[in-house]
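Every protein chain but one is kept in place in this view of the complex.
Let's look at chain A:
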Amino acid sequence: MSIDQRRLMRTYAHSVHMAHNTLTALDQLSGDGDFGDNLCEGLDQVTTALDAAPTEPAFTIAARVFLDEVGGTSGPLIGLLFQEIAHALADHNSEAGWAAGVREGLAAIQRVGEAQAGDRTMVDALLPASDALAAGGDAHASALAALNGAKATASLRARRGRASYVGERVLGAPDPGAVGVALLFWSRAKVMEQEPGVLADILSAGQGLIPADLDMQGG
């Protein structure tokens, strides 16, 4: 099945806006609290650019905006994920292309940031999602994997990124970067699912990460 990049990007922008306060609160525990703002502002710029360039692929636009315009380190790293997804979908606009893009995006982020699984970064959501896709899992399976991975960062001490300076004080709350990335996979599952009921187990996996009324909102 081909992937509607624009619909996915708009759904992701909507999901992140709904989670804006959660992301800000999580980032205030470990960073300077601007992650939610940066992600929301970046996605606002992307949605504006989508309207201005109706034929350009959404992930190509998102890659350019996040690499060139979004502040902090997390923004450009998410830009690399978008860049690799854009490349892979240009080759194969399919589930296989999506899986390849996620895999390459994860590889690029790990080359740049040198983060491994368990370092309490966005890799802890991206890696299980990529593994689920590589094992033949669908959008639903990869969303579950990403959300469970993001949730599990709550019990991890940071070894990379700014949270590494505050040590055990962040234990108990998940990493905002991992949550922000997990929402991309949640959005993809939401776009794909015909029956709203099958989102229930994803919502329960995302408890505390996804605002309760998010599944009721339109993409």
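In this section, contacts are C-beta pairs under 8 Å (C-beta built on N, C-alpha and C of every residue); 3 or more make two chains touch, one makes a residue touch a chain; residues count from 1.
As a working rule, contacts and distances are computed from a predicted model.
**Q** According to its UniProt record, what is the protein name of the omitted chain, chosen from "Pyruvate dehydrogenase E1 component subunit alpha", "Stage III sporulation protein AF", "Dihydroxyacetone kinase subunit DhaK" or "Carbohydrate ABC transporter membrane protein 1 (CUT1 family)"?
**A** The chain we cannot see is, by its UniProt record, "Dihydroxyacetone kinase subunit DhaK".
**Q** For the chain that's not shown, point to the residue among A:G36, A:P57 or A:P76 touching it.
**A** Checking each option in A:G36, A:P57 or A:P76, the one touching the absent chain turns out to be A:P76.
**Q** Using the document's definition of touch, tell me which of A:A53, A:V112 or A:L171 contacts the absent chain.
**A** A:V112
**Q** Please identify, in ascending order, the residues of chain A that touch the omitted chain?
**A** Residues of chain A in touch with the missing chain: 67-68, 73, 76-77, 79-80, 83-84, 87, 108, 111-113.
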